[in-house]
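In this view, the complex is presented without one of its protein chains, the others remaining in place.
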Amino acid sequence: MMSSLIKKIGGGLVMAMISLFAHAEHQINFPAPVTEIGRQVYDLHIITMWIIVGIAVVVYGAMFWSLLKHRKSVGYKPATFSHSTALEIIWTTIPFIILIAMAYPATKSVIAMKDTSNADMTVKVTGYQWKWEYDYQQDGFKFMSVLSTPRDQIEGKEAKGADYLLEVDNPMVVPVNKKVRVLLTANDVIHAWWMPEFGVKQDAIPGFIRDTWFKVEKPGTYRGQCAELCGKDHGFMPIVVVAKEQADYDKWVAEQKAKAAAAADTGKDRSKEELVAAGEKIYAANCAGCHQPHGEGMPPVFPALAGSKIVNGPAAGQIDIVMNGKPGTAMPAFAKQMSDGDVAAVITFTRNSWGNKAGDVVQASEIKASRK
Amino acid sequence: MSGNKGSYYLPAPSHWPVVGSLALLLLTGGFVMKINHVNMGGSTMIAGAIVLIYMLFGWFGTVVRESESGMYNKQVDKSFRMAMTWFIFSEVLFFTAFFGALFYARVISIPGLGSGDTMSQLWPHFVASWPTHVAGEDKIVSGPGSTQMFTPMHAWGIPAINTLILLTSGATLTWAHWGLLKNNRSQLIIGLIATVALAFSFIFLQAFEYHHAYTELGLTLGAGIYGATFFMLTGFHGFHVMLGTTMLVVILFRSMKGHFKPESHFGFEGAAWYWHFVDVVWLLLFVFVYWL
Partner (left out) sequence: MEHGHDHHPSGIMRWVTTTNHKDIGSLYLWFSLCMFFFAGTLALGIRLELFQPGMQFMQPQTFNQLTTLHGLIMVFGAIMPAFVGFANWQIPLMIGAPDMALPRLNNWSFWLLPVAATLLVTSFFVPGGPIAGGWTLYPPLYMQNGISGDMTIFAVHILGMSSILGSINIIVTIMNMRAPGMTYMKMPLFVWTWFITAYLLIAVMPVLAGAVTMMLTDRHFDTHFFDASGGGDPVMFQHIFWFFGHPEVYIMILPAFGIVSSIIPTFARKPLFGYTSMVYATASIAILSMVVWAHHMYTVGMPVTAQLYFMYATMLIAVPTGVKVFNWLATMWQGAMTFETPMLFSIGFVALFTLGGFTGIVLAMVPVDVQLQDSYYVVAHFHYVLVSGSLFTLFAGAYYWLPKWTGHMYDEKLGKLHFWLSMIGFNLTFFPQHFLGLAGMPRRIPDYALQFADFNRMSSIGAFIFGTTQLIFVYVVIKCIRGGAPAGDKPWEGADTLEWTVPSPAPYHTFETPPVVK
């Protein structure tokens, strides 16, 4: 009775493992790969699983046979043997040979994965708490990419969309069939850039550059997530890559360049209303994660900005902390992450919201001046 | 006492261990409070230290009394020896972690920071070298992102003298041991006094060196990975020297009270092994931290 139960469960496990690739659905196996490396990884996994199922059949088969037949209740008399050199040599060498057979294709894939030479283009990706920056250095523009799922969906006040937690405001865009080299680093803590469909995962380590590469074969939108615990909102730091045909990609690059040029132009002052309206969006994307949507913060770790001494004090003090951050705390330096216009807008917004009554306006030119 | 029934000495219930635990709770709790600027941190630490000293006197006092009254047979003695050996083994691995950090920094992280994309993208002015360097300038800086300047420690001054001191102390200690084996008490005591004196001069010179490093060389804990590994390794070693010196002082007093016999003197040997271990670690430090 017992053993038949064991058998059922064990059998169920084996069946589940087999079904795992018998009908390789998205739910129980790797998502369908769209790069050469991704395919190699996928195949390697399938081979490994089959080998392991084979070993499992032998191991569990012997075990259940013995459990069924060699039991006292069916009157089995115990044997007395306690070793066999021949057997032991066999079951040391056979696994060894199997392992070599598994290591061989794995070695080839490792070498291919690590080969970042001869790339067609390079993008520098920087992890921040909790967003990604994509820097197209050759084309001279960069942008931040932040989760765009509304908070109401997360808190269950609104129905969850299809791409819940896997959607961003500005995706990374790449051309298809081009070898894209990714330089990875981080600004604060370790993050990891994981794109399941590409077979790519690489940690982003502050102070160091690591690289990886991919060559997407099919246009489409691909989704991944930050894979290294990076603090509070680690679970809310998705990655979206859109692969486009070369012509569409070129169009996109041109648009981005134009946008960058417009943002760099900080010459003219904006009105308070314009700044506050722009600042509100920037705040939601960059600051609300810590200081909360209504500036209430999460004391003692993240101070409230509503009623804060610094926010209600002289503008210079606030410019300083936002531009340079506060070393030793989570407050990041935004000088390198944000344009002058954006910093000006977000500061103006905080100084005029939630009952803060500094009331003044900070213009991009002031931020520019603070950079010296 | 429950020890006399079997052949192996089994101590009666003892309250010393739990006193020791209390001491550690106060000591670590107090330290945490202190470095986080919570009130009473310092005084909690002091209370912990007092309890710890009380525990050490009480516990070791009991062991010494039991030993002197002949309650430990050969097998117990062997247990103590084995335990001490394994304890020293664990200390070796403690040092391994810090030496590992030093080698890692010199072989992997510094060269990595000063080459390839890491350098060109993030630290364009950094030149990989040991001690740490910055391009174009003939200065030693704490790290690629730092402006703190320092002068590294020179091997052939105080460190070389300290090497000699420790080597000599190893010899005087062995000489004292020979005295003990021959039951020549005055050789034992003179040898120990010499060893303790050398130990104190080592500590004094080391303190002097630290003072020099901080006030004149700009070499501080904050002086990048060089300063960090320098102080961690020498400081942790210095802490062990102090422990070893305490042990030596204790066995000196015990020798003066007439403890130890030529055929059984685990207390002496334990301290001696420990001292030789501290000695060997210093030699490695001298080579890898100061010299190369």
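Per-chain residue numbering starts at 1, and chain names A and B are given in the order in which the chains are listed.
In the analysis below, contacts are C-beta pairs under 8 Å (C-beta built on N, C-alpha and C of every residue); 3 or more make two chains touch, one makes a residue touch a chain.
All of these numbers come straight from a predicted model, not from anything done at the bench.
Asks: Taking the entire complex into account, which one of B:153, B:199 or B:228 touches the absent chain?
Replies: That would be B:228, which touches the missing chain.
Asks: In the complete complex, the non-displayed chain touches which residues of chain A?
Replies: These residues touch the chain not displayed: 2-3, 5-6, 9-10, 13, 16, 20, 26-31, 37, 40-41, 44-45, 48-49, 52, 55-56, 59-60, 62-63, 66-67, 70-73, 76-84, 87-88, 91-92, 95-96, 99, 102-103, 106-107, 109-111, 113-114, 153-156, 160, 162-166, 188-190, 192, 194, 196, 199-203, 205-208, 210-211, 224-236, 298, 300-301, 328-330.
Asks: Can you list, in ascending order, the chain B residues touching the missing chain?
Replies: These residues of chain B touch the chain that is not shown: 2, 5-8, 10-18, 20-21, 24-25, 28-29, 31-32, 35-36, 38, 59, 75, 78-80, 82-83, 86-87, 89-91, 93-98, 100-101, 104-105, 108-110, 112-113, 122-123, 132, 142-146, 220-222, 224-229, 231-232.
To be clear about the criterion, only the chains that are shown with their structure count from here on.
Asks: Just how far, in Å, is the C-alpha centre of chain B from the one of chain A?
Replies: 44
Asks: Contact residues on chain B for chain A in the complex?
Replies: So the residues of chain B in touch with chain A come to 112-113, 116-118, 121-122, 144-145.
Asks: Quick check: in the complex, which residue numbers of chain A touch chain B?
Replies: Interface residues on the chain A side: 124, 183, 185, 207-209, 211.
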